[in-house]
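Complex shown without one protein chain; remaining protein chains in place.
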Amino acid sequence: MTVITKTIHLNTRGSADMVDITDQVVAAILESNFQSGIVTIFTPSSTSGLTTIEYEAGALSDLKRLFDEIVPQNKVYAHNEAWHDGNGHSHVRAALLGPALTVPFSERRLLLGTWQQIIFVDFDNRSRRRELILQMIGE
Amino acid sequence: MTVITKTIHLNTRGSADMVDITDQVVAAILESNFQSGIVTIFTPSSTSGLTTIEYEAGALSDLKRLFDEIVPQNKVYAHNEAWHDGNGHSHVRAALLGPALTVPFSERRLLLGTWQQIIFVDFDNRSRRRELILQMIGE
Partner (left out) sequence: MTVITKTIHLNTRGSADMVDITDQVVAAILESNFQSGIVTIFTPSSTSGLTTIEYEAGALSDLKRLFDEIVPQNKVYAHNEAWHDGNGHSHVRAALLGPALTVPFSERRLLLGTWQQIIFVDFDNRSRRRELILQMIGE
């Protein structure tokens, strides 16, 4: 049993851009040579998050609408009043969704459902170059 | 230190049906013979999720109401427009709640609070036969 820590890089457009990172996670597991274990995907950021979804345009836009409804961008945020960077809504959305996702794998296969992909959601209000941590613990 | 991967099966009624799976998780840990470690519970599905709650009828119906309020079923969803399966709200709710839960255990005991149970929430719009992954990493 051992630990392997990797980083991957992504370019995102911000504004709840949702990027399918499943293939990169699958590649990291194959590269690790572990048969079974967990992969922890972590975003070292306070304006982005991780979850899974069926990666098709409809479901993605429905999820984006939820965030627009419950945490709208065009509202007064105390964060913006203090820092004037206009991404107060990004911080709230990211804290709600969470920065970490743990997915088990077995026989070298990620145990996702057929219609389930891992997405990185960038809530920031501008394009970003992002780094994500993929850490495998397995054997 | 090693990894044990198990699957369990559940019958659910859909519509945010909340099933207490604490006993199955406890059984998996006892069966593993691990003294301490983590159990990752994962739903390989994009219309269901996992969390903890005090498993009593009031709290369950209050949580269900929240999802009815912020992600109502009877609304236009782009997912439904494309796929006509009527579970657009299920996808959004599942992505928000998340497909994974990690719980530590020690001295063979799950470290839950006294009034805290692990629930599987099936957001789909119909009854389902579900498979969940329970993966223990421990020693």
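Just a few scattered comments:
In order of appearance the chains are A and B, and numbering begins at 1 in each one.
Note that in this section contacts are C-beta pairs under 8 Å (C-beta built on N, C-alpha and C of every residue); 3 or more make two chains touch, one makes a residue touch a chain.
What you see is a predicted model; the values in this text were computed from it and never measured.
For the chain left out of this panel, the touching residue among A:65, A:79, A:108 or A:126 is A:79. Along chain B, the points of touch with the absent chain fall at residues 1, 36-38, 51-54, 56-59, 61-63, 66, 69-70, 96-98, 101-104, 106, 111-113, 115-116, 119, 137-139.
Across the interface with the omitted chain, chain A contributes residues 1-3, 5, 40, 42-46, 70-71, 77-83, 88-89, 91-92, 94-96, 98-100, 102, 133, 135, 137.
To be clear about the criterion, only the chains that are shown with their structure count from here on.
Here the spacing of chain A and chain B, counted between their Cα centres, is 19 Å.
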